[in-house]
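The other protein chains are all here in position, but one chain of the complex has been omitted.
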Amino acid sequence: MRGPLQAGSGKETMDNMITLAHGAGGKQTSELIGGLFKKYFDNEYLTADDAAVLPAPQGRIAMSTDGFIVSPYKFPGGNAGKLSICGTVNDLACMGARPLYLTCAFVVEEGFPVPQLEKLAASMAETAKEAGVKIVAGDTKVAGRGQVDGVFITTTAVGEILPGAELSGAYAKPGDKIIVTGDVGRHGATILLARDAFGIEADVTSDCAPLWETVRSMLAATKNIHVIRDATRGGVGTVLYEIASESHVGIRLDRASVPVDPAVSGVCGMLGLEPLYLACEGRMVVFAPADQAEILLDVLRKGKYSENAAIIGEVIDSMPGRVTVRTPIGAETLLPPPGGELLPRIC
Amino acid sequence: MDQNMETNVRRSALDIIRGYDGPPVRIMEVCGTHTHAIFEQGIRGILPENIHLISGPGCPVCVTETGFIDEAVCLALEKNAVIATFGDLVRVPGTEMNLAGVRARGGDVKIVYSPLDAVELAKENPERQVVFLSVGFETTVPASCLAVKRAKESGLKNFTLLTANKTMDEAYRALRGSADAFLYPGHVSAITGMRIYRELREEGISGVVCGFTASEILTAIAMIILRLGKGTAFAENAYPRVVAEEGTPIGRALIEEVMEPCDAVWRGIGKIPGSGLCLRKPEYAEFDARLRFGIPEMHGRPNPACRCGDVLMGRIKPKECPIFGKVCTPEHPVGACMVSSEGTCSAYYKYDMLS
Partner (left out) sequence: MCVGLPAKIVKMKNGTAVVDATGARREISTELLSDLEPGDYVMVHAGIAIAKITADDEAETEELLDMLEG
């Protein structure tokens, strides 16, 4: 119905739109790379050569890749560019790895406004700087109109694992406390509202944030942490089920302790959605021994992106693979396992 | 309200429930949102063994026939209509495919929050025919009626309803004997008011109108326990903050104006005469998708192994169905009771694995 480029300014002319020529490898391609990406991503490792040549870090490295196809590509609290850095950098952070180098590949839809692409590049540069990662290589392809929705970005990053950090989804142990580093479901709610599909308005912004500093500060306080995992499109609920399965443990959640912004609750109430299954892009779920939990909370509550950190549950040695919830009336129930596409319900 | 007082209220309803030592009691919640809330709050787990909650046929998605989905599929793929629907219906299996399958084949399926949004969709897209899938009981029907009235006032020629609306009154009578008392659906009752329940009481059918918070559900169950002890049929309102004695008269008048009763087939129960609602003819016939598009009559072929019907009638628990949890799961639902998040099978699958 509405065109895929609905978020554009509507004032694009041939001069400031991406055309197939920008992806053909000729003059326009070099102009785009030189004039736009190089300008923002500039660092000593980003050259015109075929591959970046980098000093190798000591010890173990972590590496991750992720594709981003968010629609709309800009939303309160972020855009596809910021997201593409946060997502991959946060994956590294989950392994206790300080992000070092990142590559990015763009697939841009023909007709995409150049000024918008520039804004995405600027956000990527800003976020990369905050995360301490250098963008060392990139690629741009242009797809015919309608073949992609606006812009798709894929990023890959390498980081060096801090000595002493031994983190894995398989390491959760009975007795561990579970901490979430902030209120849940913001990104998912923001995107739902930004798509303007249900006529709902709320002052909700995405939690999209680079979390290396958050993780670094936790590891500086204690290395005795078992699991750190970032909650992304599946939300915190999906992470809990993943860890329960990978570590062969049960998880007991305290419903009343899960931090949810009231406006996110309101949106969920209207649409019959579970906030634990709404996407987050700036939240870590942390599993650590009970005697470390308060230490971590103290550190987190001083952090820029984790002021609302809370202990939401614990690991138990019964019912492996399951996540149970203690409800406000003191009863126990199962958190419904994650299931497919989130569909608003009315009935 | 301070925290302590809240706890006291809950405890007193719980005391009544926990202190019950009479013969086994069967309470049927007919509303799918109750089923959902009961699981979500873990209420079954705190009831004594002699109080049984049975889930009845009050999920509009679950009682909708397979043939209805087939009609929607036909409208989207053969008549090129835009299907506007509540999210609940998207994964309900039709004979050949569901609406998610329609979308994958390039058909237009738009999820809306309100039927009124479907009217706006029709206004914004005058070159397309927009069909709203009108399911639901008395609570939801007024919204569909308002949509039709708005479309008529705006002179829209590209908006229609595909109706599968139902009313609960006759269903209670069809369910007589399935339980000792009903938890009556709070939001249906907000429209209908208490009169129907007084009539049912005269016929020997008992129940309590119930809200949806944990304390409201516990209170309604406590009321049932106390009233059953007195031995006479009853009709109580445990949701007075929302349900007025007379209901919402404007809502009922609106239904009366735009819709007329018709026979309806309930999945699992069969045909209940006069339990459906269709657009009133001739006044609103032009908004009937079946007439506008001349779709052939469809008789869906549900999977023969599926025992949704017995589950809906409270005759069996989901686990007694041979395909429950094996062939039929929330990811690959066979019957509608597994599709809807408030469907009995779905709720049992998701929540009841604790026991």
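Every chain is named by a letter (A and B) in the order it is written, and numbering of its residues begins at 1.
Heads up, the rule we're going with is that contacts are C-beta pairs under 8 Å (C-beta built on N, C-alpha and C of every residue); 3 or more make two chains touch, one makes a residue touch a chain.
For clarity, every value in this text was computed on a predicted model and none was experimentally measured.
Among B:243, B:289, B:308 or B:321, the one in contact with the hidden chain is B:243.
Among B:91, B:187, B:267 or B:307, the one in contact with the hidden chain is B:187.
When the missing chain is restored to the complex, the residue among B:31, B:175, B:298 or B:311 that touches it is B:31. In the complete complex, the residue from A:120, A:267 or A:309 that touches the missing chain is A:267.
Here the missing chain is touched by one residue of B:66, B:98 or B:140, and it is B:140. The missing chain lies against chain B, touching residues 1, 5-6, 9, 12-13, 16, 30-33, 58-60, 86, 113-117, 136-137, 139-140, 142-143, 146, 185-188, 190-191, 211-213, 215-216, 218-219, 222-223, 226, 238-244, 248, 250-251, 254, 342. By the touch criterion stated above, the residues of chain A touching the omitted chain are 198-204, 261-263, 265-267, 269-270, 272, 345-347.
To be clear about the criterion, only the chains that are shown with their structure count from here on.
Per-chain Cα centroids separate chain A from chain B by 37 Å. Residues 1, 197-200, 270-272, 319, 322, 324-325, 327-334, 336-337, 339-341, 343-347 of chain A are the ones touching chain B in the complex. Taken in their complex, chain B has these residues touching chain A: 10, 32-33, 39-43, 45-46, 59-61, 86-88, 90-91, 100, 108, 111-114, 117, 124-125, 135-136, 140, 214-215, 218, 330-331, 340-342, 350-354.
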